[in-house]
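Following this message is one structure expressed as structure tokens.
A protein chain is absent from this complex, but the other protein chains hold their places.
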Amino acid sequence: MLRKLFFPLLVVTFVLSAISHYLHWGAELEFAFAGIAILFAAGLLGKATESVAHYAGQRLGGFLNATFGNAAELIIAIFLIKEGLYDIVKASLTGAIIGNLLLVLGASALVGGLKFKEQKFNIHSAGQNASLMLLAVIALFIPAIFVKTEHISEHDTMTISIVVAAFLILAYIGWLIYSMITHKDLLEDHVDTKADHGEAAPWSKGLSVLLLVVATVMVAFISEWLVHTLDTFSSRFGLSELFVGAFVVAIVGNAAEHSAAIVLAMKNKMGAAVEIAVGSSLQIALFVAPVLVFISLLFGGEMNLIFTTIEIAAIGVAVLIATSISRDGSTTWFEGMLLLFVYLILGVSFYFV
Amino acid sequence: MLRKLFFPLLVVTFVLSAISHYLHWGAELEFAFAGIAILFAAGLLGKATESVAHYAGQRLGGFLNATFGNAAELIIAIFLIKEGLYDIVKASLTGAIIGNLLLVLGASALVGGLKFKEQKFNIHSAGQNASLMLLAVIALFIPAIFVKTEHISEHDTMTISIVVAAFLILAYIGWLIYSMITHKDLLEDHVDTKADHGEAAPWSKGLSVLLLVVATVMVAFISEWLVHTLDTFSSRFGLSELFVGAFVVAIVGNAAEHSAAIVLAMKNKMGAAVEIAVGSSLQIALFVAPVLVFISLLFGGEMNLIFTTIEIAAIGVAVLIATSISRDGSTTWFEGMLLLFVYLILGVSFYFV
Partner (left out) sequence: MLRKLFFPLLVVTFVLSAISHYLHWGAELEFAFAGIAILFAAGLLGKATESVAHYAGQRLGGFLNATFGNAAELIIAIFLIKEGLYDIVKASLTGAIIGNLLLVLGASALVGGLKFKEQKFNIHSAGQNASLMLLAVIALFIPAIFVKTEHISEHDTMTISIVVAAFLILAYIGWLIYSMITHKDLLEDHVDTKADHGEAAPWSKGLSVLLLVVATVMVAFISEWLVHTLDTFSSRFGLSELFVGAFVVAIVGNAAEHSAAIVLAMKNKMGAAVEIAVGSSLQIALFVAPVLVFISLLFGGEMNLIFTTIEIAAIGVAVLIATSISRDGSTTWFEGMLLLFVYLILGVSFYFV
């Protein structure tokens, strides 16, 4: 039913969003339409990426999936950078990471755990992911604590950011080589479930590529419209830009992952759900965030990698509790509840900043 | 021998404490008598709770045990709140948590480990407890770091505290449901040892309830007398109120758990000893602390959940090392020694504040 209505709804919401933007219907309506439209466009982008990946063969496909899985977030962030809204970019990256580790993983574990007593997944993969997430936290924490406690010039801060960004991208490339080539078999469940949530491609090769291009363009347009409403929207509702970036934008931009992971958990494919949640966080921390540092240079700006204390604290506790819970290779409804509570505590705290 | 003398000693110390209080014998004597009297009264309270729990049936009994296990601490804290001594309340909560995780667990592992080479316990339960303790640390850390680094009004700070307190109580209820109903079998050792340290009830049903009431009233009275001496006592001995709250009050209030856990460890029932130490910490962090926030409102005050930096640091390191040591489901004398060293390092540091 929803499948049948997907394309009509995509077109209608896109058109409504466009009209409300160009006719200046006001921040509330523009924000609402853009927010709904980007849900559908991001969904199409995800499906089209998977479909193209399917035709590209397992290895290249895995790479495409892993690299463009967060294309929607990347595009939204680029438009924020173009406007010089670096703080909102970092807030939305923070929000995407904690949203995946706490909201997506927590909701999946809770909903799946209400149906199945204990849901198991590859323990080796969980340990690996924990170390990678730790690297990401360290790479954000170290420059921040140096800049906050020592006298480091703005120029040197940017240099440190660029070097750290380069190391993160190298670590990400290393991870792709490790998990897709040299140690693929050790992380079996990982690969298996990857195939699972990819399923068969619904479209022909040519159509897939066409839809990928169309979806990218749509996301790009809606992102620009959405970004323009943020300022008015947040002041109208008394919300800080930080809260809008970290919670509203992040939830909207990740809605596709959210629903996919929960559906998988309900089918007792918790390994695939963990893969989406943790894999998505890793992509954002190790690939999207550092790439944005370089993109900011292309736009003549200088977005460094220095996150605020509360952003690092939020990412740090999310990684801590998510790895503590997933390290044993199984989840229960109770662990899902704990993750959701941490997300809510963070949400309430950010709300009052 | 000591069992035979228990009731006479309870009465004598209670009477001495009462007389010294009403005749104003001076802070030193009043503190000493109240401190000794509360050891016996808290011991009776613990025994009576267990006995009532025994008659209430396994499920309700477990709930009673879990909820009123720290009744003595709760009553002491209520009298501190009545006097508006919020900082001492938080110090004593901090002291109770680190005292259980480091002193009780450490002494049990050391003493037990000197007799038995390696003492094993349910690894599943240990992992679960670790995640719960982590939630508690996060719930204290997040509001504190937000309040300390951002501009958050006192009113919003209290709102955040109330919300976080509510989530902690919900997590505690979830934990009871999880460990006593839905996943009871997974945590077998847990339940087993619970029964172990409960043993058979020594008193009839009616006597148990009567003793529970008597013990509660005695603890309540002695607590009030004790609280009144703290101010004079700490200034007389050049101790900060922080140190008195975190170490003196906490050790006195937890003496019953201390001795019970060590006795169990010496009988090679390390699972039960861990259960007491970690379970007690969890009760304080997830139940006593948040309940006190609501109780402060009843008294017309506003005790928020913002602990000081050094209190959070102390709780954080205690949780880190206790979970690192217990995560593998076994302890040795050396690990007990490490826990005690961390406790002593904290004690020395708090002493000089």
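Read from first to last, the chains carry the letters A and B; within each, the first residue is number 1.
The rule is short, and it goes like this: a contact is a pair of C-beta atoms (placed from the backbone, for glycine too) under 8 Å apart; a residue touches a chain by one contact, two chains touch by 3 or more.
Here the structure is a predicted model, which means the values were calculated and not measured.
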Identified contact with the non-displayed chain, of A:F116, A:F141 or A:W203: A:F141
Touching the absent chain when the full complex is considered, from A:G26, A:G127 or A:P202: A:G127
Contacts of subunit B with the absent chain, listed as residue ranges: 117-118, 308-310, 313-314, 317, 320-321, 324-325, 327-328, 332-335, 337-338, 341-342, 344-346, 348-350, 352-353
Sites on subunit A contacted by the missing partner chain, in the whole complex: 127-128, 130-132, 134-135, 138-139, 141-143, 145-146, 149-150, 152, 156, 159-160, 163-164, 167, 170-171, 174-175, 177-178, 182-183, 186
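FYI, only the chains that are shown with their structure count from here on.
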Distance from subunit B to subunit A - Cα centre to Cα centre, in angstrom: 41
